[in-house]
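Accompanying notes for the structure given below.
The complex appears here without one of its protein chains, the remainder shown in place.
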Amino acid sequence: MTSVHATTPSGFLLVLAVILPVCAVLAIVACGPRSAARIAMTTLAAGLAVAIAIAMELVAGGTALSYVVGGWQPPLGIALRADGLSGAMIVMTALVLGAVGLFARSQYALHDGGGAGRAQTTFWILLLALASALNATFVGEDLFNLYVALELLTFAAVPLVCLDGRAETVKAALRYLLFALLGSLLYLLGTGLIYGQYGTLDLLALSQLSREDPALSAALALMIVGLLAKAALFPLHLWLPPAHAGAPAPASAVLSALVIKAPVFLILRLVLDVAPPQAAAVAGQMLAVLGAVSILFCSVMALRQARLKLMIAYSTVAQIGYLFIVFPLAAGSADLPPWSTIAWTGGALQLISHALAKSAMFLAAGVVYEAFGHDRIADLRGFGRVLPISAAAFGLAGLSLMGIPPSGGFVAKCLLLTAAVAEGYPWLAATILAGGLLAGGYVFRVIDKALANPAAPIVVQRAVPRRLEIVALALAAAAVMLGFLPLRPFEFLQIGRSGVSMAGLP
Amino acid sequence: MTAVLQPGVLFGLCGAVLVGIGLFAIVTHPALLRRIVGCNILGAGIFLVFGAVARRGAGAGLDADPVPQALVITGIVVAFSASALAVALLKRLSELSVGEGRAAEPAAPRSET
Amino acid sequence: MNGLVDIATMVLVSMGAVLFLAGALGLLRFPDTLSRLHAVSKADNLGLGLIVMGLLPQAESVSGGLKLICVWLLAQISAATASQLLARKIHRDEGRS
Amino acid sequence: MMVLLDLALAAWLLALALHVVMERNERSAIIAFLALGLLLGLVWVRLAAPDVALTEIAIGGGGTGILLLRAEAALRGRGKHEEGATRGGKLAVAAGCAVISAGLGFAVLALASPAPTLAPAASDAIAATGLGNPVTAVLLAYRALDTLLEKVVVLLALVGIWSLAPDGIWGGAPEVAPAAVPGPLAWLARILPPFGVVIGVYMFWVGADAPGGTFQAGTVLAAMWLLVIMAGLLPPPDAASPALRLVLVGGPALFLAIAFLGFIVADGFLAYPEGFAKPLIVAIEAALTLSVAAALAMLVAGPARKAPAR
Partner (left out) sequence: MTASGLVLVAALLFPLALAAGCLSERLRARALGVLVLAPLPALAAALLVPDGRFALFPAPFRLTLVLDRPGAILLGGAALLWSAAGAYAASSMARDPARSRFAIWWLLTLAGCLGLFIVGDVVNFYLLFTLASLAAYGLIIHEQSAAAHRAGVIYVVLALLAEAFLLIALVMLAATYPDANPQIRSVVANLSGNPMRDGIVALFILGFALKMGLVPLHVWLPLAHPAAPTPASAVLSGVVVKAGVIGLIRFLPFEAGMPVWGGVLIGFGIITAYYGVIVGVTQRRAKTILAYSTVSQMGLLAVLLGVGLDAADPAATELTAYYAVHHTLVKGALFLGIGVLGATGGRRLGLVLLLTAVLALSLGGLPLTSGALAKLATKPMLGYGWIAGAMTMAGAGSTMLMVHFLLTVRNDTRDNPAASPPRGQLVPWLTVTAASLIIPWALYPIVSGEPVAGLLQPAALWKVAWPMLLGAAAMLILLRFPRRLGAIPEGDIVELAGAGEPLVRRASDRVGDVDAHLRRWPMAGFGLIALAILLGGALMLRA
């Protein structure tokens, strides 16, 4: 193997990012529910510190962080590696999880006094497991290790869906589990084929070894489609709306904001790092078509929804579509590798700003649900009077989804649009614009209700602590703040990328 | 032709067919329990492909490459955990909908989604 | 000497195999569940016993032989229990119907 | 001769799999699936993978089988049915599956030749671990991170299953034993466990150097424990009971502790200090075996049905 991972001095941070939450899971299982929330919050804070440390190391060093686990070099052993994109993902994950943790701490403390009940304890365990699984996905370099991480993710996400134990959420969870399982099995199958062809599962090595051959083609097709099933891209989105709409608000927030990003991230790595250039182009075109259809179709579906959370869930499927139209736009060229293109930055920014905006939206919707006991949009007239902060959070997050300046979503869409125009993809440009209009439609439907005069005096069923609303607002504000990034390729996302001699280049 | 009859190839092909059979069961069978069984068949087929890969990689005094074999062991445990979770969900769902069915809808509950 | 042992092994294992075959035939041909059960458990117990006996001389070590006997014993126990449980179930089902 | 056996095995395997899919009666299908598990065990032997064969028979066939059988019994008559595919849909899906199988077969046939392998690397590196079984070396040394995370997966599945209990009885015990324990079962539960425990410990112990290891041993132990509980000889444990939780967490915790120890005394995370690799690995395996046994048994037992005895 020509490529050798070498542990960098601060590579142990990657191990910590993956393992710290695992330690906390074990501690909660061992110690019982009493201290669950405390352990979880401490760990999330530590996770944020680790994430920031990773980002700072990346900026300071300008190269990727690597860690060879146990000193066993790949292909026999497993390596972890974080480049700029991974670093950004890790920080985003830590931020969103921290905010959701704060939200859940108040919310779950609300329901019963001790916070030692079934849903509470399980929630904290699953949240920490999610943190570990997401970080493992973002830093994994080994395809099978990534499979285990994906399964960990699924197993943490599924019980979150049916935390409230109602029949319909259990049904949604089962459907989610089966479809995700199907997806990860297809991924595993592809892993087997790749091992059989190249004798390694290390992504760095594969990026140099991969050639166009039938085994790799079959493997890539299976893996990408399997991951699509987990990412719920149209037309494989059957499980997402009921699952994300049925889960408790903090769970929906992490599911929509973070969990479906992990398979997307892996598809990105497969297409850009593993697939040979021609194959990457073919797969990229197909993914872009699916992404475009997803944007248009599911935005219309979001417009049609009568319930707030279902609307947000459909909007997630639509927004995921934007991440897939990046592939042909970021194809790059001989002198401009993909990660120097503006589309690469736009895609990454879309990923991050959607995570922030969507979690804010779900949390705000959770506050609304908690306050009114329902989330039927038609009956929410004037909720802005009662819950002004939540309405503001929803509105700000909506700005980002619509791509209205100044917001992260705007910068992302503007970059993608520029790329679409410059690369000669008018249909993608039209899709981006139409998607923005439709998003405007469904966000506006809710805002209009929030500002309307209530038909009858509003009755709030349960007072919601202000803290909950402020968490949602903070996330939405973060999504808007991203809009002050400059409109150009972002250097941080290129860290560690140039080291990979690119498979996508001749 | 004889190459196909090597265990390393034959059972790989066998695994490929099992994958198809498992997929068919998962997608078309109306009973949820049988879909879980289908997942296990699909899994078995995938593991056989791994096994074939391992067998082909015999060398250095070993009859097979130990790495894919170890992966399969991990995979089997994960698949079992998945089945257990799915079965538990299924049981819970049936309990819940029986309770509901008595209360609300006497007719056969038709799936809502 | 060796030849004699080998012949004994062959004979015993073949008889065991025949018994298994008979059991299988019974499973297919007998009219009702209880008699099928009877055929299978009888033939299998005996067949397995014969096979194990036949293989014993071929064992390379004492512990290997012990393992073989363990296998037979465990199979005996589990088959007996399983047959019992099945028969019970059939009995109860018939009583109900 | 062996080719014929292989062909027969393959044909039988496929026929049985088809039977599992086509059979109308749920119970028969599941029993056929159990048989499929045994058959797969044989196939794994033919693929020179005794470790996998043991795992497949113990977990893939046995564990999953009992899980499914229990589920079938619990669901009988009210199993959830969703809409199936229409006739045309079935045909289309069947055609699609056939194409996938064909493509996959083609890919398998087209795999690189000579096959790339890590067998030399694995056997070269095994000296450093002091182990004799390369599969164990892969699981607990080279790719120990996978194994560690996989333990968390199992634990998480258990947490997920436990979370399905109704609020009031969360933390209670599952219901495993039937209302009236049949005599033969009770008899078996008295006779078998001593054997089973010996076999389990043996499997774990030889795992370092010969086929066997934590999963296989853990499954046998789990089966014995379940048997005893099913026969009503021991009560099922409360999910909240500290002893159970400690056993569950013990294995991964020890694993983690030794992994972190690697930072101080060896090259880093999950690295074993030279010369101590084997004893440390055996210690990890011992703790993991117990954890796996407890976790697998609880996975089969399902969520709580009785309020915790507090």
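Labels A, B, C and D are assigned to the chains in the order they are written; within every chain, residues are numbered from 1.
The working rule: a residue touches a chain if its C-beta (ideal position, glycine included) is under 8 Å from a C-beta of that chain, and two chains touch if they have at least 3 such contacts.
None of the values given here were measured: they were computed from a predicted structure.
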Partners of the unshown chain among those that are drawn: A, B, D
Selected residue (touches chain absent from view) among A:Y67, A:F103 or A:F179: A:F179
Which residue of A:T63, A:S106 or A:T418 touches the chain not shown here: A:T418
Touching residues (missing chain, whole complex) on chain A: 175, 179, 182-183, 186, 212-214, 216-218, 220-222, 224-225, 228-229, 234-238, 241, 278-279, 282-283, 286, 290, 297, 300-301, 303-304, 402-406, 413-414, 417-418, 421-422, 429, 433-434, 436-437, 440-441, 444, 448, 451-453, 484-488
Touch list for chain D against the chain that is not drawn: 82-86, 89, 92-93, 96-97, 99-100, 103
Chain B residues touching the omitted chain (full complex): 23, 26-28, 113
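Everything below uses one rule, namely that only the chains that are shown with their structure count from here on.
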Selected pair, greater C-beta contact count between C-D and A-B: A-B
Centroid spacing, where centroids are CA-atom means, of chain B and chain C in whole angstrom: 31
Computed distance of Cα centres, chain D from chain C, in Å: 28
Distance from the mean Cα position of chain C to that of chain A, given in whole angstrom: 57
Multi-partner residues of chain C (at least 2 other chains): none
Residues of chain B whose C-beta touches two or more other chains: 19, 23, 32, 36, 43, 49, 52-53, 56-57, 67, 71, 74, 78, 81-82, 85, 89-90, 92-93, 97, 111
Full enumeration of touching chain pairs: A-B, A-D, B-D, C-D
Residues of chain D defined as touching chain A within the complex: 103-104, 106-108, 110-112, 115-118, 121-122, 125, 138, 141-146, 148-150, 152-153, 155-157, 159-160, 162-167, 170-171, 240, 242, 245-246, 248-249, 252-253, 256, 259, 262-263, 266-272
Chain D residues within the chain C interface of the complex: 182-185, 187-188, 191-192, 195
Residue ranges of chain A in contact with chain D within the complex: 7, 12, 15, 19, 22-23, 25-26, 29-30, 32, 67-72, 75-78, 117-119, 122, 125-126, 129, 132, 136, 144-145, 148-149, 151-152, 155-156, 158-159, 162-163, 165, 170, 189, 193, 196-200, 213-215, 217-219
